[in-house]
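Every protein chain of the complex appears in place save one, which is left out.
Going by the order they are written in, the chains are A, B and C; count residues from 1 in each one.
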Amino acid sequence: MKNFQLSAKILSQKKIKGNYWHCELAAPLIAKNACPGQFINIRVSDTYDPLLRRPLSIHGVKGTKIKIFYKVVGKATEILARKKKGELLDIIGPLGNGFAFGKRKTENGKQILVAGGMGVAPLMFLAERLKKTTIQVLVGARTREELLCINDFKQAGCLVSVATDDGSAGFQGRVSDLLKQLLQEAQFRPQTIYACGPRLMLKAVADMANEYALAAQLSLEEHMSCGIGACLGCVVKTKGGLKRVCKEGPVFAAKELAW
Amino acid sequence: MKNFQLSAKILSQKKIKGNYWHCELAAPLIAKNACPGQFINIRVSDTYDPLLRRPLSIHGVKGTKIKIFYKVVGKATEILARKKKGELLDIIGPLGNGFAFGKRKTENGKQILVAGGMGVAPLMFLAERLKKTTIQVLVGARTREELLCINDFKQAGCLVSVATDDGSAGFQGRVSDLLKQLLQEAQFRPQTIYACGPRLMLKAVADMANEYALAAQLSLEEHMSCGIGACLGCVVKTKGGLKRVCKEGPVFAAKELAW
Amino acid sequence: MPTRLAVEIGKLKLSNPVMTASGTFGYAEEFQDFMELKKLGAIVTKTLTLKPRQGNAAPRTCETPAGMLNSIGLENPGLEIFIQDKLPFLKKIGIPIVMSIASEEEPEEFLELVSRINLIPEVAAVELNISCPNVRGKNSLIAQDAEATYQIVQEVRKRTDKVLITKLSPNVTSIGEIAESAEKAGSDAISLINTLGGMSIDVQQRKPKVSSGIAGLSGPAIRPVAVRMVWEVFNKVKIPVIGMGGITDVPSALEFIIAGATAVSVGTANFINPKISLAIVSGLKEYLVSNKIADIQELVGSLKI
Partner (left out) sequence: MPTRLAVEIGKLKLSNPVMTASGTFGYAEEFQDFMELKKLGAIVTKTLTLKPRQGNAAPRTCETPAGMLNSIGLENPGLEIFIQDKLPFLKKIGIPIVMSIASEEEPEEFLELVSRINLIPEVAAVELNISCPNVRGKNSLIAQDAEATYQIVQEVRKRTDKVLITKLSPNVTSIGEIAESAEKAGSDAISLINTLGGMSIDVQQRKPKVSSGIAGLSGPAIRPVAVRMVWEVFNKVKIPVIGMGGITDVPSALEFIIAGATAVSVGTANFINPKISLAIVSGLKEYLVSNKIADIQELVGSLKI
C-alpha cells in the first residue's frame, strides 16, 4: 500500500467537548486509499519542538476529505487544536495495515466493536465501512462526560451500549466487563470482535476472545518515532517475533499477540 | 529602574508592508516607565524552539499601550507575526538605559536623528519625546521600499531627509554620507546626534561626531541571551572596559566606545 | 556555472555527499514511496550482526527537547536473512550500499562478518559500528578506548579491501584521539557522531521513558556537539570524515561540511520528513551556485577561525 506525504488543508476544526476535537482535512490521495484502522502521521509544527510527528487514526472518510478525532493531551495536540480552518498540515498516510474485514465470510455476520476512551476514533470509520452487517458497539469511559461518538455510532446504524467506571451512564464497570456480560448472556455472539483502547482493556478482550473461541482484532498503540517502519521503535511482541505497530499493525489478531 | 515581567495582550497587529509589522501591546507598567531607547524582551513561544527571548525596541508609548515595530527575519519574528489581536505575549521591560536627553541643555537645541533600516524603531519614540525641539531625521535604507516611518516622523513635526543605496529615493548613498554632507554644508548643526542602525553606519556616525566635535548617542545591537544583565553575552568594548549592551546600553555615547 | 557535488570516501565514489545514517533509514524500502532512492549519495544499512537480534523491550523511543532517545538494541535479522530478504532491494537501487556491522563478541564476529561481506560485490563499504550504546550488558564501547579501537580496526582492515569506515561515539573525553587510532589502524574514513548517552524520566511513574534506562540521544539537540567533534576530528586526521548528528536541513548539512565533513548522513530527520535527504541534495547544489563555488570539496573544512 503506497504512502503519501502531503500538505493537507484544514477544512474544519471543531471542539466537540472538553479536550476533544474533530477536524477535517483535504487529502484526496489518502481518502481514496484509506482503510479503517489505518492512521496518519502529522507534523504539527515546523520548529524542533515538538520534534516528531504524531500518529492519529483516520476517523472517517468523506469524498476527498479525511476526518480525525483527537484529544488534547500534550504539546503537539495542543498546537494542533490551535490551528485554524484554512491552514495546512504536513501529513503522511494512510499508514499501517488496518482492520481485516470484508473479504472474509464474517462480512455478513454480526460484529462487535469495543472502544475504550479515544479508541472510538478508528472504530467509527470501521462501523461506517461495515454498515451492511449488524454491529453492536460497546463504548467505555471513566465517566459519562467522556463517552464519545455515541450518537455517531447510532446514526451509522449500530446498536450501542455503554459502560462507565463510575456508573454515571450505562453499565458500571469496564467496557471489557460489559463485553463479558454480553458474551456470557449469549445475547450476542459476534463473529469478530474489533477493539481499540488502553492496553489493559485490549488484553481483557483478547482473553475473552480466547475463552469464547472468537476472532478478535485489536488496534494497539506504541510510541512512534517514524510511523513508516524505519526506526523499529514501536515494536510489540507477537508469537511470530517482534512486529512493528506502525507497519505490521496497528491492528493485530488477538491470537497472534504475546502479551 | 525597575523591570517588569508581564503577560501583555496584543491590541493590534498590522503588516505595514513587506516583512514589516507594527504591533500594540497593553503593558501599563512598562508604558509608564519606558524611555526612548529602551527595549522589551519577548518570549514568542512556550516551546523550546525558539528557546530564548528576543529583544525589540519600544517604538512608542500611548497611555497604557506600548508599540513595537519589527521586521520578520527569522524564526521568532515569524511566530510573532502570526500572533493575533487578543493573544497574550510574555514580555520583560523596560530594559536598558535609553537615550540621555531632556535633563541637559540640548533639550532646546537642534537635534539630529540618524536611522538605518530598522533603526527607526527606537528613534521614532525618541522623536515623540523630543518634540519641543527642532528635529532633523535622516532615514536610510537600501531602496525606496525599505524606507520606514517617513510619514510618522513628519507627523511628529520632524524634518525628514532620506538616503537610499540605490538612489531610488532621496540622496543616493549611505545615510551616514548624507549626514556628512549636511554637516559639511553646515546647513544644520545639531547639538546631539542620536543614531540607530547597522554597526558600520554607527561607526561612521561616531567618526563624524568626533570630527565635528558633536555629542553622539548610538544605540547598539548584540546577540542577547538574557536581556537583563545576567549572562554577560552581549558585551561591547568601551574605553571603560567591556559593557553589557542590555544593561549599560543599548545606548552609548560615541566617545565612550572602543570599536 | 557547472557545479560538482561528487565526493570520494577512499575509493568509494558518491554522486553527492548526502547519505542516510544507520538505523534511521530501515533497509531503504521504507522510503521508496517518498523519493527516488537512486539520487542519494549512499545508503547505510541498519547495523547488522551475524545472528539475528531481537533488541530491547518496548518502549524503545521517546521525544526530548529538539531530540529523541532510542534504545532499539540493534534489532536486526542477522546477516543471512539480510542477504536473502533485504539486500536484493538495496542492490537494485544502483548506488553505493554501506553495510553497518556490529559484533557481540569481538573480534571474532567482526572478522566473520567481514569475510562474508567480502563475497558480496554490491556492498561498497563496511561501517564498523563500535559505538552503539544500546547493546545490553556492556559497560563501555570499543569506541571509548583508543587502543581497543586500534585493535579492532586493524584486524578488520587486514581482512577486507572494501572501503572501511569507523563510526565513533561522542561519549568520550577526546574524540580526536580515537579518530587518530582508527586512522592509524587503516580505516579509510571516520563517521561521527553516534548518539550521546542520555536518559529521560517519567516523573509520575518514576520510571525511565525508554525501557533500557540509558538510551541514545539524537536529533537537532545534539547538532552543536556533532559539529564541534567533526571539526576536532577534521583537524586531527587526514582521512575523510562523514558527519552526522542533527542534520535536518540544508544549512545544518552545510555546517558539517564547512566544519570538515566530506559527506554527511541524515538520521533522525528522516523520521520527521522522509524526503529531506534529497531536499538537502538540491539545496547544497543551490548553495554552491549562489556562492559561486565550483566544487563542493572547496567547502570541506572551509571554516574561518
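As a working rule, a contact is a pair of C-beta atoms (placed from the backbone, for glycine too) under 8 Å apart; a residue touches a chain by one contact, two chains touch by 3 or more.
Keep in mind the model is a prediction, meaning the values are calculated, not measured.
One chain is not depicted; across the entire complex it touches A, B, C.
For the chain missing from the display, the contacting residue among B:Lys17, B:Lys84 or B:His223 is B:His223, taking the whole complex into account.
From the set C:Gln54, C:Gln84 or C:Ser302, the residue in touch with the chain omitted from the display is C:Ser302, counting the whole complex.
In the complete complex, the hidden chain is touched by one of B:Asp49, B:Glu146 or B:Glu248, namely B:Asp49. For chain B, the residues in touch with the chain missing from this view are 2-5, 43, 48-53, 90, 92, 222-236, 241-242, 247. Residue positions on chain A in contact with the hidden chain: 48-49, in rising order.
For chain C, the residues in touch with the chain missing from this view are 64-67, 69, 140, 144, 171-174, 196-201, 203, 205-208, 213-215, 217, 219-225, 227-228, 231, 246, 251, 254-255, 258-259, 287, 302-305.
Note that only the chains that are shown with their structure count from here on.
If you average the CA atoms of chain A and of chain C, the two centres end up 36 Å from each other. For the pair chain B and chain C, the distance between C-alpha centroids works out to 47 Å.
We define each chain's centre as the mean of its Cα atoms; on that basis chain A and chain B are separated by 55 Å. The multi-chain contact residues of chain B, meaning those touching 2 or more other chains, are 48-49. Shared interface positions of chain C, defined as residues touching 2 or more other chains, are 65-66.
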